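In this view, the complex is presented without one of its protein chains, the others remaining in place.
After this line comes subunit A, so read on.
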(Lines give C-alpha, C1' and ligand atoms only; values in the text may rest on other atoms or scores of the structure.)
Protein backbone atom coordinates (compact mmCIF):
# COMPACT_ATOMS: atom_id res chain seq x y z
CA UNK A 1 0.00 0.00 0.00
CA UNK A 2 2.75 2.38 0.94
CA UNK A 3 4.50 1.72 -2.32
CA UNK A 4 1.43 2.84 -4.23
CA UNK A 5 1.52 6.29 -2.67
CA UNK A 6 4.57 7.53 -4.58
CA UNK A 7 3.13 6.20 -7.81
CA UNK A 8 0.01 8.21 -7.20
CA UNK A 9 1.99 11.24 -6.23
CA UNK A 10 4.32 10.92 -9.19
CA UNK A 11 1.36 11.43 -11.43
CA UNK A 12 0.23 14.60 -9.75
CA UNK A 13 3.54 15.40 -8.23
CA UNK A 14 4.37 18.76 -9.75
CA UNK A 15 0.87 20.13 -9.34
CA UNK A 16 0.58 19.12 -5.69
CA UNK A 17 4.10 20.24 -4.95
CA UNK A 18 3.62 23.71 -6.40
CA UNK A 19 0.23 24.07 -4.77
CA UNK A 20 1.42 23.20 -1.29
CA UNK A 21 4.40 25.48 -1.64
CA UNK A 22 2.19 28.33 -2.77
CA UNK A 23 -0.25 27.76 0.10
CA UNK A 24 2.65 27.94 2.55
CA UNK A 25 3.82 31.15 0.94
CA UNK A 26 0.37 32.70 1.11
CA UNK A 27 0.11 31.89 4.81
CA UNK A 28 3.55 33.28 5.53
CA UNK A 29 2.88 36.43 3.51
CA UNK A 30 -0.40 36.94 5.37
CA UNK A 31 1.38 36.54 8.68
CA UNK A 32 4.04 39.00 7.54
CA UNK A 33 2.12 41.72 5.73
CA UNK A 34 -1.43 41.65 7.12
CA UNK A 35 -0.82 40.97 10.77
CA UNK A 36 0.83 38.23 12.81
CA UNK A 37 -1.65 35.65 13.95
CA UNK A 38 -4.17 36.20 11.17
CA UNK A 39 -4.17 32.53 10.30
CA UNK A 40 -2.88 31.11 13.49
CA UNK A 41 -5.05 32.86 16.03
CA UNK A 42 -8.19 33.84 14.16
CA UNK A 43 -8.67 30.77 12.07
CA UNK A 44 -6.71 28.34 14.22
CA UNK A 45 -4.79 27.14 11.24
CA UNK A 46 -1.37 25.92 12.24
CA UNK A 47 0.56 27.45 9.35
CA UNK A 48 3.80 25.79 10.23
CA UNK A 49 2.07 22.47 10.16
CA UNK A 50 0.86 23.20 6.65
CA UNK A 51 4.32 24.28 5.72
CA UNK A 52 5.82 21.05 6.92
CA UNK A 53 3.02 19.09 5.32
CA UNK A 54 3.81 20.82 2.04
CA UNK A 55 7.03 18.84 2.04
CA UNK A 56 5.28 15.49 2.25
CA UNK A 57 4.64 14.98 -1.47
CA UNK A 58 8.20 16.02 -2.08
CA UNK A 59 9.34 13.58 0.53
CA UNK A 60 7.28 10.66 -0.69
CA UNK A 61 8.35 11.25 -4.24
CA UNK A 62 12.01 11.46 -3.46
CA UNK A 63 12.05 8.65 -0.95
CA UNK A 64 11.36 6.21 -3.75
CA UNK A 65 12.88 7.82 -6.81
CA UNK A 66 16.10 9.46 -7.73
CA UNK A 67 15.71 12.74 -5.99
CA UNK A 68 17.98 14.94 -8.02
CA UNK A 69 16.75 13.74 -11.40
CA UNK A 70 13.12 14.16 -10.53
CA UNK A 71 13.32 17.72 -9.32
CA UNK A 72 15.16 19.65 -11.95
CA UNK A 73 13.23 22.50 -13.56
CA UNK A 74 10.38 22.07 -11.19
CA UNK A 75 8.14 25.13 -11.14
CA UNK A 76 8.25 25.28 -7.36
CA UNK A 77 12.01 25.33 -7.40
CA UNK A 78 12.02 28.19 -9.85
CA UNK A 79 9.60 30.10 -7.62
CA UNK A 80 11.88 29.47 -4.69
CA UNK A 81 14.95 30.51 -6.66
CA UNK A 82 13.33 33.80 -7.63
CA UNK A 83 11.80 34.63 -4.30
CA UNK A 84 14.72 33.72 -2.06
CA UNK A 85 16.95 36.71 -2.87
CA UNK A 86 13.97 39.09 -2.81
CA UNK A 87 12.65 38.00 0.58
CA UNK A 88 16.09 37.59 2.03
CA UNK A 89 17.01 41.14 0.99
CA UNK A 90 13.78 42.43 2.52
CA UNK A 91 14.50 40.54 5.69
CA UNK A 92 18.00 41.99 5.97
CA UNK A 93 16.88 45.54 5.14
CA UNK A 94 14.01 45.47 7.64
CA UNK A 95 16.29 43.91 10.22
CA UNK A 96 18.78 46.73 9.69
CA UNK A 97 16.05 49.40 9.97
CA UNK A 98 14.72 47.80 13.15
CA UNK A 99 18.14 47.56 14.77
CA UNK A 100 18.97 51.18 13.88
CA UNK A 101 15.77 52.43 15.52
CA UNK A 102 13.89 50.70 18.30
CA UNK A 103 12.25 47.37 18.96
CA UNK A 104 9.10 46.85 16.86
CA UNK A 105 9.87 49.96 14.78
CA UNK A 106 9.22 48.20 11.47
CA UNK A 107 5.83 46.93 12.56
CA UNK A 108 4.70 50.25 14.00
CA UNK A 109 5.89 52.22 10.95
CA UNK A 110 5.25 49.97 7.95
CA UNK A 111 2.82 47.51 9.52
CA UNK A 112 5.01 44.64 8.40
CA UNK A 113 5.84 41.90 10.84
CA UNK A 114 9.15 41.23 9.19
CA UNK A 115 10.21 38.56 11.71
CA UNK A 116 7.77 36.14 10.08
CA UNK A 117 9.50 36.66 6.75
CA UNK A 118 12.31 34.43 7.97
CA UNK A 119 10.06 31.43 7.43
CA UNK A 120 9.64 32.26 3.77
CA UNK A 121 13.37 32.76 3.50
CA UNK A 122 14.11 29.47 5.21
CA UNK A 123 11.63 27.55 3.08
CA UNK A 124 13.00 29.16 -0.06
CA UNK A 125 16.57 28.41 0.92
CA UNK A 126 15.63 24.82 1.50
CA UNK A 127 14.28 24.50 -2.03
CA UNK A 128 17.23 26.42 -3.41
CA UNK A 129 19.72 24.09 -1.82
CA UNK A 130 17.87 21.19 -3.29
CA UNK A 131 18.20 22.49 -6.86
CA UNK A 132 21.35 24.54 -7.03
CA UNK A 133 24.84 23.29 -7.40
CA UNK A 134 26.85 26.22 -6.20
CA UNK A 135 30.41 26.17 -7.33
CA UNK A 136 32.41 29.17 -6.29
CA UNK A 137 35.48 30.02 -8.42
CA UNK A 138 38.97 29.70 -7.01
CA UNK A 139 40.65 33.11 -6.79
CA UNK A 140 43.97 33.27 -8.55
CA UNK A 141 44.71 36.91 -7.96
CA UNK A 142 43.62 39.34 -5.29
CA UNK A 143 41.17 41.95 -6.55
CA UNK A 144 42.85 45.16 -7.58
CA UNK A 145 42.14 48.16 -5.40
CA UNK A 146 43.06 51.57 -6.66
CA UNK A 147 44.73 52.90 -3.57
CA UNK A 148 46.07 55.96 -5.39
CA UNK A 149 42.57 57.10 -6.02
CA UNK A 150 41.88 56.76 -2.32
CA UNK A 151 45.08 58.72 -1.69
CA UNK A 152 46.40 56.02 0.54
CA UNK A 153 49.79 54.58 -0.17
CA UNK A 154 49.58 50.94 0.65
CA UNK A 155 51.14 47.94 -1.03
CA UNK A 156 50.64 44.31 -0.29
CA UNK A 157 53.91 42.47 0.27
CA UNK A 158 53.96 39.39 -1.95
CA UNK A 159 54.20 36.97 0.94
CA UNK A 160 51.09 38.43 2.56
CA UNK A 161 49.24 38.38 -0.76
CA UNK A 162 49.96 34.70 -1.18
CA UNK A 163 48.93 34.01 2.37
CA UNK A 164 45.67 35.95 2.00
CA UNK A 165 44.95 34.16 -1.27
CA UNK A 166 45.55 30.81 0.36
CA UNK A 167 43.20 31.65 3.23
CA UNK A 168 40.54 32.93 0.82
CA UNK A 169 40.76 29.86 -1.36
CA UNK A 170 40.69 27.58 1.64
CA UNK A 171 37.46 29.26 2.70
CA UNK A 172 36.00 28.97 -0.80
CA UNK A 173 37.00 25.33 -1.02
CA UNK A 174 35.30 24.68 2.30
CA UNK A 175 32.09 26.25 1.00
CA UNK A 176 32.32 24.23 -2.20
CA UNK A 177 32.93 21.05 -0.24
CA UNK A 178 30.00 21.92 1.98
CA UNK A 179 27.68 22.23 -1.01
CA UNK A 180 29.03 19.04 -2.55
CA UNK A 181 28.39 17.35 0.78
CA UNK A 182 24.84 18.71 0.83
CA UNK A 183 24.22 17.34 -2.65
CA UNK A 184 25.32 13.92 -1.55
CA UNK A 185 22.74 13.87 1.19
CA UNK A 186 19.54 12.00 0.70
CA UNK A 187 16.36 14.04 0.84
CA UNK A 188 15.51 13.09 4.38
CA UNK A 189 19.06 13.72 5.51
CA UNK A 190 18.96 17.10 3.86
CA UNK A 191 15.70 17.87 5.62
CA UNK A 192 17.12 16.88 8.97
CA UNK A 193 20.34 18.74 8.28
CA UNK A 194 18.46 21.94 7.43
CA UNK A 195 16.22 21.54 10.49
CA UNK A 196 19.24 21.10 12.74
CA UNK A 197 20.95 24.08 11.17
CA UNK A 198 17.90 26.28 11.68
CA UNK A 199 17.44 24.92 15.16
CA UNK A 200 20.95 25.89 16.16
CA UNK A 201 20.51 29.40 14.71
CA UNK A 202 17.13 29.79 16.37
CA UNK A 203 18.43 28.57 19.72
CA UNK A 204 21.41 30.86 19.69
CA UNK A 205 19.38 33.87 18.59
CA UNK A 206 16.80 33.19 21.31
CA UNK A 207 19.45 32.75 23.96
CA UNK A 208 21.81 35.61 23.23
CA UNK A 209 19.56 38.32 24.61
CA UNK A 210 18.41 36.61 27.87
CA UNK A 211 21.87 35.23 28.60
CA UNK A 212 23.48 38.61 28.01
CA UNK A 213 20.98 40.38 30.25
CA UNK A 214 21.45 37.69 32.93
CA UNK A 215 25.18 38.22 32.71
CA UNK A 216 24.87 42.02 32.90
CA UNK A 217 22.46 41.82 35.84
CA UNK A 218 24.67 39.38 37.70
CA UNK A 219 27.65 41.62 37.08
CA UNK A 220 25.71 44.67 38.35
CA UNK A 221 24.58 42.84 41.48
CA UNK A 222 27.91 41.41 42.57
CA UNK A 223 28.23 41.90 46.31
CA UNK A 224 24.62 42.99 46.79
CA UNK A 225 22.51 41.73 49.68
CA UNK A 226 19.72 39.15 49.55
CA UNK A 227 17.10 41.90 49.91
CA UNK A 228 18.57 43.90 47.06
CA UNK A 229 18.59 40.87 44.78
CA UNK A 230 15.02 39.96 45.70
CA UNK A 231 14.03 43.59 45.19
CA UNK A 232 15.49 43.45 41.70
CA UNK A 233 13.57 40.28 40.80
CA UNK A 234 10.22 41.10 42.48
CA UNK A 235 10.33 44.88 42.15
CA UNK A 236 8.28 47.11 44.48
CA UNK A 237 6.24 44.15 45.68
CA UNK A 238 9.21 42.81 47.63
CA UNK A 239 9.74 46.17 49.37
CA UNK A 240 6.04 46.26 50.17
CA UNK A 241 6.26 42.79 51.71
CA UNK A 242 9.25 43.87 53.80
CA UNK A 243 7.22 46.88 54.91
CA UNK A 244 4.35 44.63 56.02
CA UNK A 245 6.73 42.23 57.71
CA UNK A 246 8.49 45.00 59.63
CA UNK A 247 5.21 46.51 60.81
CA UNK A 248 3.49 43.36 62.03
CA UNK A 249 4.31 40.82 64.69
CA UNK A 250 4.60 37.10 63.93
CA UNK A 251 1.24 36.33 65.56
CA UNK A 252 -0.64 38.86 63.41
CA UNK A 253 -3.68 37.91 61.38
CA UNK A 254 -3.65 39.78 58.08
CA UNK A 255 -6.69 40.37 55.91
CA UNK A 256 -5.83 40.45 52.19
CA UNK A 257 -7.77 40.67 48.89
CA UNK A 258 -8.91 37.70 46.83
CA UNK A 259 -7.00 36.62 43.71
CA UNK A 260 -8.80 38.82 41.23
CA UNK A 261 -7.89 41.46 38.69
CA UNK A 262 -5.04 43.59 39.91
CA UNK A 263 -4.38 41.65 43.11
CA UNK A 264 -2.72 38.60 41.63
CA UNK A 265 0.22 38.76 44.04
CA UNK A 266 -1.42 40.45 47.01
CA UNK A 267 -4.32 38.03 46.66
CA UNK A 268 -2.30 34.85 46.48
CA UNK A 269 -1.86 33.33 49.91
CA UNK A 270 0.89 31.02 48.73
CA UNK A 271 2.97 33.96 47.56
CA UNK A 272 2.18 36.14 50.59
CA UNK A 273 2.99 33.25 52.89
CA UNK A 274 6.53 32.95 51.57
CA UNK A 275 7.24 36.52 52.61
CA UNK A 276 5.05 36.83 55.70
CA UNK A 277 5.05 33.39 57.34
CA UNK A 278 4.20 32.63 60.21
CA UNK A 279 1.61 35.42 60.11
CA UNK A 280 -1.90 34.07 59.44
CA UNK A 281 -3.48 35.21 56.18
CA UNK A 282 -7.24 35.38 55.66
CA UNK A 283 -9.51 36.71 52.94
CA UNK A 284 -13.24 37.24 52.33
CA UNK A 285 -13.92 33.58 51.71
CA UNK A 286 -12.51 32.69 55.13
CA UNK A 287 -14.70 35.28 56.79
CA UNK A 288 -17.73 33.96 54.92
CA UNK A 289 -16.91 30.47 56.17
CA UNK A 290 -17.11 31.59 59.80
CA UNK A 291 -13.54 32.69 60.40
CA UNK A 292 -13.72 34.90 63.53
CA UNK A 293 -13.19 38.31 61.95
CA UNK A 294 -12.60 39.90 65.35
CA UNK A 295 -9.21 38.15 65.51
CA UNK A 296 -7.96 39.99 62.42
CA UNK A 297 -5.28 42.46 63.47
CA UNK A 298 -4.20 44.00 60.18
CA UNK A 299 -5.37 44.51 56.60
CA UNK A 300 -3.42 45.19 53.45
CA UNK A 301 -4.28 48.57 51.97
CA UNK A 302 -4.24 48.93 48.20
CA UNK A 303 -5.48 52.37 47.27
CA UNK A 304 -7.93 52.95 44.43
CA UNK A 305 -6.64 53.50 40.94
CA UNK A 306 -8.50 56.55 39.61
CA UNK A 307 -7.59 55.79 36.03
CA UNK A 308 -9.36 52.43 36.14
CA UNK A 309 -12.92 52.13 34.74
CA UNK A 310 -15.78 53.21 36.99
CA UNK A 311 -17.02 50.37 39.19
CA UNK A 312 -14.06 48.09 38.49
CA UNK A 313 -12.14 46.40 41.30
CA UNK A 314 -8.95 48.47 40.86
CA UNK A 315 -11.06 51.65 40.92
CA UNK A 316 -12.42 50.70 44.34
CA UNK A 317 -9.16 49.42 45.79
CA UNK A 318 -8.91 47.19 48.86
CA UNK A 319 -10.49 46.88 51.41
CA UNK A 320 -13.76 47.94 49.87
CA UNK A 321 -15.51 48.56 53.19
CA UNK A 322 -15.48 51.10 56.01
CA UNK A 323 -13.43 50.00 59.01
CA UNK A 324 -12.72 51.26 62.49
CA UNK A 325 -8.96 51.33 62.69
CA UNK A 326 -6.18 51.98 65.13
CA UNK A 327 -3.82 53.56 62.58
CA UNK A 328 -2.95 53.47 58.88
CA UNK A 329 0.62 53.25 57.64
CA UNK A 330 1.33 54.22 54.06
CA UNK A 331 4.17 52.45 52.26
CA UNK A 332 7.08 54.88 51.83
CA UNK A 333 4.96 57.81 53.07
CA UNK A 334 4.60 57.70 56.86
CA UNK A 335 1.42 57.27 58.91
CA UNK A 336 -2.07 58.68 58.80
CA UNK A 337 -3.71 59.28 62.17
CA UNK A 338 -7.34 58.31 61.83
CA UNK A 339 -9.90 56.14 63.57
CA UNK A 340 -11.87 55.24 60.52
CA UNK A 341 -10.97 53.93 57.08
CA UNK A 342 -13.27 54.78 54.19
CA UNK A 343 -12.60 53.17 50.81
CA UNK A 344 -13.55 56.20 48.72
CA UNK A 345 -11.06 58.51 50.42
CA UNK A 346 -8.65 60.26 48.07
CA UNK A 347 -5.98 59.94 50.73
CA UNK A 348 -5.05 56.46 49.57
CA UNK A 349 -5.34 56.92 45.83
CA UNK A 350 -2.54 55.04 44.05
CA UNK A 351 -0.87 54.13 47.34
CA UNK A 352 -0.24 50.94 49.24
CA UNK A 353 -0.09 50.48 52.95
CA UNK A 354 -1.11 48.64 56.06
CA UNK A 355 -4.26 49.14 58.12
CA UNK A 356 -3.75 48.43 61.80
CA UNK A 357 -7.08 47.29 63.15
CA UNK A 358 -5.98 46.52 66.66
CA UNK A 359 -2.64 46.22 68.38
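The criterion applied here is as follows: a contact is a pair of C-beta atoms (placed from the backbone, for glycine too) under 8 Å apart; a residue touches a chain by one contact, two chains touch by 3 or more; residues count from 1.
Assume contacts and distances are computed from a predicted model.
Student: The chain that is not shown, which UniProt protein name from "Glycosyltransferase RgtA/B/C/D-like domain-containing protein", "Branched-chain amino acid transport system ATP-binding protein", "3-oxoacyl-[acyl-carrier-protein] synthase-1" or "Carbohydrate ABC transporter permease" does it carry?
Tutor: "Glycosyltransferase RgtA/B/C/D-like domain-containing protein"
Student: So one chain is hidden, and I want to know which residue out of A:111, A:273 or A:358 touches that hidden chain in the complete assembly.
Tutor: Hidden-chain contact among the options goes to A:273.
Student: Quick one: say which of A:23, A:97 or A:259 touches the chain that got left out.
Tutor: Of the listed residues, the one touching the omitted chain is A:259.
Student: Where the complex has a chain not shown, which of A:89, A:108, A:161 or A:206 is the residue touching it?
Tutor: Touching the chain that is not displayed is residue A:206.
Student: Just the residue numbers, please: which parts of subunit A touch the chain that's not shown?
Tutor: Residues in contact with the chain left out: 2, 40, 44, 46-49, 52, 56, 59-60, 63, 66-69, 119, 181, 183-186, 188-189, 191-193, 195-196, 198-200, 202-204, 206-207, 210-211, 214-215, 218, 221, 226, 229-230, 233-234, 259, 268-271, 273-274, 277, 280-283, 285-286, 289, 291.
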